[in-house]
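This is the structure I have questions about; it appears just below.
Here the complex is missing one protein chain, while the rest keep their positions.
Coming up: chain A.
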Amino acid sequence: MSAPFVILACGNPSRGDDALGPQLLARLDAWLRAEGLAESFALIEDFQFQIEHALDLEARRAALFIDAGTGTPAPFTLQPVLPDDTPGHSTHAIPPAAVLAVYRRVVGGEPPPAHVLCVRGERFELGTGLSPAAAAHLEAAWPSLRAFCHALLQSTADGGKA
């Protein structure tokens, strides 16, 4: 039986603050294991969100997308996202809303409720580590991420109202 919740994070760990998503996912993985909650969450890391990630949403109660942002509010935003058929011009990496829209077309029906955690990054050069600002943003986002996971589990306990 697949995990009821899926958390997808994208980013290139060698590209400076693009590593925010993978770093948060790695930290989350360790924490979920330590808390004995790992079975409830499927964690997926990739370089970019792509159309096939719609298939990773199948049979989930809820989904969370984690990505670095540029020019986005600091330190982070965590907000719901709905399927959006209004496409961007770039499809080599598609936004979470488009992944949800693809779900409707490819899988059929409504995708699970989803949120986006967007943590602001500042620099994305190859071979650099996290900038001090991004590291601070990650720390700021971490308690909210844990609280979000607890809320998901609580919603299941309350009848699956994720």
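Quick note on the criterion: a contact is a pair of C-beta atoms (placed from the backbone, for glycine too) under 8 Å apart; a residue touches a chain by one contact, two chains touch by 3 or more; residues count from 1.
In this section, contacts and distances are computed from a predicted model.
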item: Identity of the absent chain, which is to be given by its UniProt protein name, from "Ni/Fe hydrogenase subunit alpha", "Autoinducer 2 import system permease protein LsrD", "PadR family transcriptional regulator" or "Sulfatase-modifying factor"; value: "Ni/Fe hydrogenase subunit alpha"
item: Full-complex contact with the absent chain, from A:7, A:102, A:130 or A:149; value: A:102
item: Absent-chain contact - pick from A:68, A:114 or A:130; value: A:68
item: Residue ranges of chain A at the interface with the undisplayed chain; value: 10-15, 17-18, 45-48, 50-52, 54-55, 67-72, 85-95, 98, 101-102, 105-106, 116, 118, 121, 124, 126-127
